[in-house]
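Now for chain A:
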Amino acid sequence: MVSSVTADFLKIDDIRKSFGGIHALRGVSFSLDAAGIKCIVGPNGCGKSTLFNILTGVLPPSAGTATLAGRRISGLAAHKVSRMGVGRKFQVPGVLSDLTVMEHMEIALAARATGGKVLKTLLWRGNRAEAIRMLEEAGLAEYGDKVASQLPHGIKQRLEILMLVARGMKLLLLDEPTAGMTATETQATIELIRRINETTDTAILVIEHDMTFVRDLACPLIVMMRGEVLREGSYDEVRADPQVRAAYLGDRHA
Partner candidate 1 sequence: MLEIKALRSGYARGADVLKGIDLKVSAGERLAIMGRNGMGKTLLAKTLIGLIKPSAGEIRLEGKPIGGLPAHRISNLGVAYVPQGREIFGDFTILENLRMGVIGKPGLGMERLDQIYDWFPILRERHAQRAGTLSGGQMQQLAIARALIGRPKLLLLDEPSEGIQPNIVHEIAEKLAAISATEGLTVIVIEQNFEMVEILAERVAFLENGLITGESPTARLIAEPELITQNMGL
Partner candidate 2 sequence: MVSFFGLALDALNYTSVLLLVCVGLVVIFGLMQVINLAHGEFFLLGAYTVLVAQGVGVPFWLCVPLAFVTVGLVGLLCDAAILRFIYDRPVDTILATWGLSLAIRQAIVIVFGPQSQQVAAPLTEPVQLFGVAYSSYRLVVILIAILVALAVFLVLYRTSIGLAARAAMANRQMAQCLGINMRRLDRSTFSVGAGLAGLSGAVMAPLMSVDPQMGMGFVLPAFLSILVGGVGSPAGAIWGSVVIGSSTTLVSAWWTPVIAQIVVFLLAIVTIRFLPSGLSGLRSK
């Protein structure tokens, strides 16, 4: 038996959201255990991004709640949600273009060590060893002294994920982390996500289109369609589901 805290670490309960008359989310519910990992798939406009916006405090839900370790996160301001340990990786690489990789790591580690406090950070001595250890584990060590704007796309994306881990986030929301990557880069990212999931107790929620990625990550799937959860299950279960196939290919091919 898992304890009540680890099970349902993230609990999404009947979240609804409408913009004007358009229902972007029509009552989404699912949960994620601590150190759990799930992948949300679905066509464009199915509400995945709206869901992420609600989980990170960018948007308030119209109804329903999301809780993290029993504390409500839906409807809170974005920086408060962030301080509770929810980190989001956007689809577009959000690295700090003039800064080196080591500087990126320092910013993330400083946020964890000092809680983002100004004076504490001014006096903090940095944590070079930890930064290097994390970079090495992620296979990014060789880029340590490079400026972010010169990094290949795939490395930028992995660096950003790594920053969220270094920040000590409890829940990672990854929005299409392998978009635009080459096959090798995609494999490296999958490995990184797996390793983070295995070696830390970080819970991970991924949005992804790429079914190769989803298959290789081998985690439970949530299929969303038109603002609802269509199905939950393993890759094979989902793939065999006629409803899911219809969702992707259009009704007449079901």
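Candidate entries met the following condition: all candidates are chains of the complex that A comes from, given by their letters.
Heads up, the rule we're going with is that contacts are C-beta pairs under 8 Å (C-beta built on N, C-alpha and C of every residue); 3 or more make two chains touch, one makes a residue touch a chain; residues count from 1.
Values in this document were obtained by computation on a predicted structure and should not be read as measured data.
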Remark   = chain A in this complex touches just one of 1 or 2, namely candidate 1
Request  = Write out the stretch or stretches of chain A touching candidate 1 in their complex.
outcome  = 21-22, 43-45, 91, 149, 152-153, 176, 178-183, 209-212, 248-251, 253
